[in-house]
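All protein chains but one are shown at their positions in the complex.
Order of writing sets the labels: A and B. Residues in every chain begin at 1.
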Amino acid sequence: MGNFGVCYYPEHWDEERIETDISLMKDIGISYVRLAEFSWHKMEPIEGQYDFKWLNDVVDKFADAGISCIIGTPTAAPPAWLMNKHPEIFPVNDMGVRVTFNGRHHDCQSNKTYREYVKKIVTEMAKKFGHNKNVVGWQIDNEFGNGHGDLCYCDSCRQAFIEWLEEKYKTVDNLNKAWGCAFWSQEYNDFSEVFLPAHTAAGKNPSTELDFKRFCSDLIVDFSKAQIDIIRQYSENQFITHNCMGFADKVNYYDLASDLDFVCHDQYPGGFYLQMPHEDNAFLAQTLELMRSFKNKNFWIMEQQAGPTGWNIMGRTPAPGQLSLWTAQAIAHGADKITYFRWRTATFGTEQFWHGILPHSGKPGRRYDEIKYTINRYDELLDEIKDLESDAKVAIVYSYDNYHALNIQPHNPDLSYVGVLADYYRALYDLKIEADMVSEMADFSKYKLVIAPLQYILKQEVKEHFDEYVKNGGHMCFTYRSGVKDENNICVSDCELPGLLSEMTGIEINDYDCLRETEVTIDLGQYSGKGKLFADIITTKEAERVGVYTNNYYSGETAISINNYGKGLVYYIGCELDDNLLNKLIYSMLLQAKIEVKYKELDRGIEVVTRKGKDKTYIFFLNHNNYVAKLNKDLIEGIEVMIGEKNGLLEPFGTAVYVKEK
Amino acid sequence: MGNFGVCYYPEHWDEERIETDISLMKDIGISYVRLAEFSWHKMEPIEGQYDFKWLNDVVDKFADAGISCIIGTPTAAPPAWLMNKHPEIFPVNDMGVRVTFNGRHHDCQSNKTYREYVKKIVTEMAKKFGHNKNVVGWQIDNEFGNGHGDLCYCDSCRQAFIEWLEEKYKTVDNLNKAWGCAFWSQEYNDFSEVFLPAHTAAGKNPSTELDFKRFCSDLIVDFSKAQIDIIRQYSENQFITHNCMGFADKVNYYDLASDLDFVCHDQYPGGFYLQMPHEDNAFLAQTLELMRSFKNKNFWIMEQQAGPTGWNIMGRTPAPGQLSLWTAQAIAHGADKITYFRWRTATFGTEQFWHGILPHSGKPGRRYDEIKYTINRYDELLDEIKDLESDAKVAIVYSYDNYHALNIQPHNPDLSYVGVLADYYRALYDLKIEADMVSEMADFSKYKLVIAPLQYILKQEVKEHFDEYVKNGGHMCFTYRSGVKDENNICVSDCELPGLLSEMTGIEINDYDCLRETEVTIDLGQYSGKGKLFADIITTKEAERVGVYTNNYYSGETAISINNYGKGLVYYIGCELDDNLLNKLIYSMLLQAKIEVKYKELDRGIEVVTRKGKDKTYIFFLNHNNYVAKLNKDLIEGIEVMIGEKNGLLEPFGTAVYVKEK
Partner (left out) sequence: MGNFGVCYYPEHWDEERIETDISLMKDIGISYVRLAEFSWHKMEPIEGQYDFKWLNDVVDKFADAGISCIIGTPTAAPPAWLMNKHPEIFPVNDMGVRVTFNGRHHDCQSNKTYREYVKKIVTEMAKKFGHNKNVVGWQIDNEFGNGHGDLCYCDSCRQAFIEWLEEKYKTVDNLNKAWGCAFWSQEYNDFSEVFLPAHTAAGKNPSTELDFKRFCSDLIVDFSKAQIDIIRQYSENQFITHNCMGFADKVNYYDLASDLDFVCHDQYPGGFYLQMPHEDNAFLAQTLELMRSFKNKNFWIMEQQAGPTGWNIMGRTPAPGQLSLWTAQAIAHGADKITYFRWRTATFGTEQFWHGILPHSGKPGRRYDEIKYTINRYDELLDEIKDLESDAKVAIVYSYDNYHALNIQPHNPDLSYVGVLADYYRALYDLKIEADMVSEMADFSKYKLVIAPLQYILKQEVKEHFDEYVKNGGHMCFTYRSGVKDENNICVSDCELPGLLSEMTGIEINDYDCLRETEVTIDLGQYSGKGKLFADIITTKEAERVGVYTNNYYSGETAISINNYGKGLVYYIGCELDDNLLNKLIYSMLLQAKIEVKYKELDRGIEVVTRKGKDKTYIFFLNHNNYVAKLNKDLIEGIEVMIGEKNGLLEPFGTAVYVKEK
């Protein structure tokens, strides 16, 4: 099996069309397809009457052509006969509105009746295809969490949440304490009294909200696990995966991934409702890095953009070269296989304008040619670099608890957890420095610098993990709003801020200012600039001052500090810095950490990514500009071009891969 | 009966007031009134107990004064006793919220119980007034579709929709195929399984949505027909009509009109929640033209603005002269009679600030004087020009299917079907060229140029109708997003775009770009400018290139093409052009079509409208400016002033009518 696949919906077209499609797929180098993840009705048209013949025929036809198959479980779109028989499966939003049929993801995953139906169809599928040699793997459901915020607020979910709480807290006194129910008379006498945090007259309990987010994630993980368990029972030599959605916050992907053989990601640089031509290049790279962190290993792209996106609203059309560039970017950041979405553009349904490789007419065109070129260019390389690691010396810490907690209480309406992480990643990206995304408890030993923004909720074990890393010589960078909360989303009160980080940072925060729509000015010595979102007014204890506020009543107070701790260094940045100032500060941190900043002077639009093997190191140069760019001689000295022009020229949206023996 | 009337609510005032009102009406030339369209409770205060005495007395008093009456059926406001007895009649929105009593249009028109009550009251009214000589006609309900989006999502509507689908598709397999239910497992085993396209977790089926819009329109047409059938049974020499609302999309007015003797329109240039002083002048004209198209004949104004509009929010106050100007505009575009809304401003209820001819105090003032002047000025002319046709050589095609389909999937959030039609009308209007609005299958033989923007859904018969027109020498102009869909709202896939128009246009569209918030630059040879919304990248086959893109990756590609087809010409405009560029292009089309562009140099604010009789042609000059304007001598050479100043001067908001023997 090669390294490029495509999502295919034979049930959307006349039966005879598959011959043409297979022949065209072969022509461009497609070696596998994903099938059936939305075909419940076709597989079980009437309750209990299963029909897999059509799918088996399709799998056989692909087998004859040497194309492997991945099969999806169809649980993201239960059919009309089921929803009519059990309308209680439709989810309910926080205003009490029950959604209806006509889209997808209209299933409440806590509903026990629904679970029974899911069990039956997945069992039948697993029995039928678990031993089929041409079926190489399974996808569970589709984009969990797409479609409704926090799953649902129905009675079944209330019951499931209550059970989850009982399991977690054992006694209702524990619950009352953990959530601070003494506030506003919210104490419960019994778990059964707990209400879901739906629409209220005024205010909600942030601790309840955080646990509800965790519950919703656990529910999905459990829903997934139930399917995995069935499949594993009947399956042989088949992998099980799921197509994740980058920074989506509905499921804790670390948890979800633990049951999967590997994770997949759906990469749509063109976004969806974006005004811009496409997502920010740095954020695209960061998303791919995040995906690699979920199992701390390489991943697949299960849906790689193959044309303009669109439901009722369409995105911009990718310019010639961009589909290829974005494919190369995914490979560079650790995608072992690339599956394009979708083969041919649907003529009906919600996604009529979510374009596939082929247009509605089915005739090969510009996108077909570009993807053929891309597969040809990268298929062999992918065999060679599979499983290679990144060579990053910097890591950025990612945490669902902090993501949720700051969604619940953003402080400043403009403060977004992911936005702040993106600011730090972008500063590194612009310096052409690679960074891994890591979980809080990941092994930091390979990194010289670990950036952990917004450590708002901080557990003792995480603190100790950080502590050990720094004591052994690591450099860490923290920001405002760190050490504020315990894991129950309750403010620490036994010490001043930054709470558990006080010792490491060598500072104390006795005053702060939520900046709302205003800015502060900051002086960094050689540079000055602006800060926004939030300002911690730092009292340095053991730490030294790095930056100073120069306006407001705290003019002259410390904005940024640095502390020698053990053999390491700890930075604390009290404010969200403007791009330029952050860039300067990060640069000085890199120098301090003795990280080589080699490609800094390259054009802003050129991305540099390294994949390091035992013998060889591969360096990707990705030109996100719509003009020709050139790699200076001195930058490519000592490395050999493997893919791309010898003279260092990069076409608009062009790519090159260099290699050096290591 | 003269040509001017007024909407009158005797039940809102002390009984004796009617004498004063009649005398004032006579003074200004009012010859008919509209009555009773919101008076259900007054006519049936208790279930089954009818009281028409008050209304009969009113009709008699008007008869004595020589003033005719039009009576409205009161079905837009069922009374409290009925709504308390049958709260299931209250409509339900797509979020499941059932509306309540306190406004109007709180009736679900599919509800069978409600239909029974409607049948009874309309029957009683028809029996009572069907032979009354002073009752000249009937209005059915009031502004159908005002008040709730797509009627309603209640159980009764679901059942009615299911029946409508069964009638249309016969078998559920036909339905599944027509809607592309294979997408996301939406196949139905039985019609009874169909859900209404209400609020979903994610996405809707655009084919379902389009049929639901059609069903909602058909339901209203049926509701109207049921009343018409009753009235016709008991009525003698009385017309039946309805007051439509221009470009409102709730009812297909072509369908509704087919059961009516003529259509009426409610014309409120001051709009409602408008920030501007009033609607765009060109759009006002276009709305009137649209109204004329519904039965391809002249219409009435059933509500002509008589003062500032307002519910909780008020519009701007019309300046002296504007009420008169707007009346003249309506006449010029084909209104045979003008009914002002309303006689005296209501002191209570929702419409307290929707001002009538008389203020709250009931004392004649500025508006009274202006309307008196207006009636005096135009009453005779109206007798003379009744039934005269427009002399337009250009037509713009209007289609509810395309309106609905592009509302469902606008592609670009800024793309509005009516907005694009307005752009084309305005370009002609600014050149002082009149255009008729026409349906897709209208007789085009009188036109030299037919503009058909956004022929997104295109049926075979419509295509053939276009084809025949062009082959016989007609010129047609099409735009981007044409030939995309079949009548089921499914993308064509058996050929490239523009689908059924491929042959006529002589082009092929293999690539396009939804421009979102960006613009493209376009070169037209002599002129250059900008395009927005959407860009088709045109491959010319038989066609020739007229305009070229000059930026983006498709710089140098064709933006606008022209094709000789049969004896005619076909334009294709790949992008929404800026006002100036569109104006230039339309001008060249007019020249090409040998249409005289005579008044082009007149001040922008002066509108020119022609009504053509057997012997005479009437030319209206309408000065929308708040300053004095002058008609150049050469422009009015050979035509005689009939109404207005002899020297060609037009007062601010002034009007003139010239005449020439033909």
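Details
Simple rule for what comes next: a residue touches a chain if its C-beta (ideal position, glycine included) is under 8 Å from a C-beta of that chain, and two chains touch if they have at least 3 such contacts.
Note that this is a predicted model, so its numbers are computed, not measured.
In the complete complex, the residue from A:Asp14, A:Asp494, A:Asp634 or A:Glu661 that touches the missing chain is A:Asp494.
Within the complete assembly, B:Gly362 is the residue of B:Gly2, B:Gly362, B:Gly613 or B:Gly648 that touches the hidden chain. Interface note for the absent chain: among A:Gln49, A:Ser185 or A:Ser445, the touching residue is A:Ser185.
From the options A:Ile71, A:Ile408 or A:Ile606, the residue with contact to the unseen chain in the full assembly is A:Ile408.
Listed here are the subunit A residues that touch the chain not shown: 95-96, 179-189, 192-208, 408-413, 488, 490-496, 510-518, 552-553. Subunit B meets the missing chain through residues 9, 11-12, 38-42, 45-46, 74, 77-81, 83-84, 91, 95, 97-106, 146-148, 274-275, 277, 308, 310-317, 319-320, 345-353, 359-363, 365-366, 626.
The rule we apply is simple: only the chains that are shown with their structure count from here on.
Subunit B has its Cα centroid 49 Å from the Cα centroid of subunit A.
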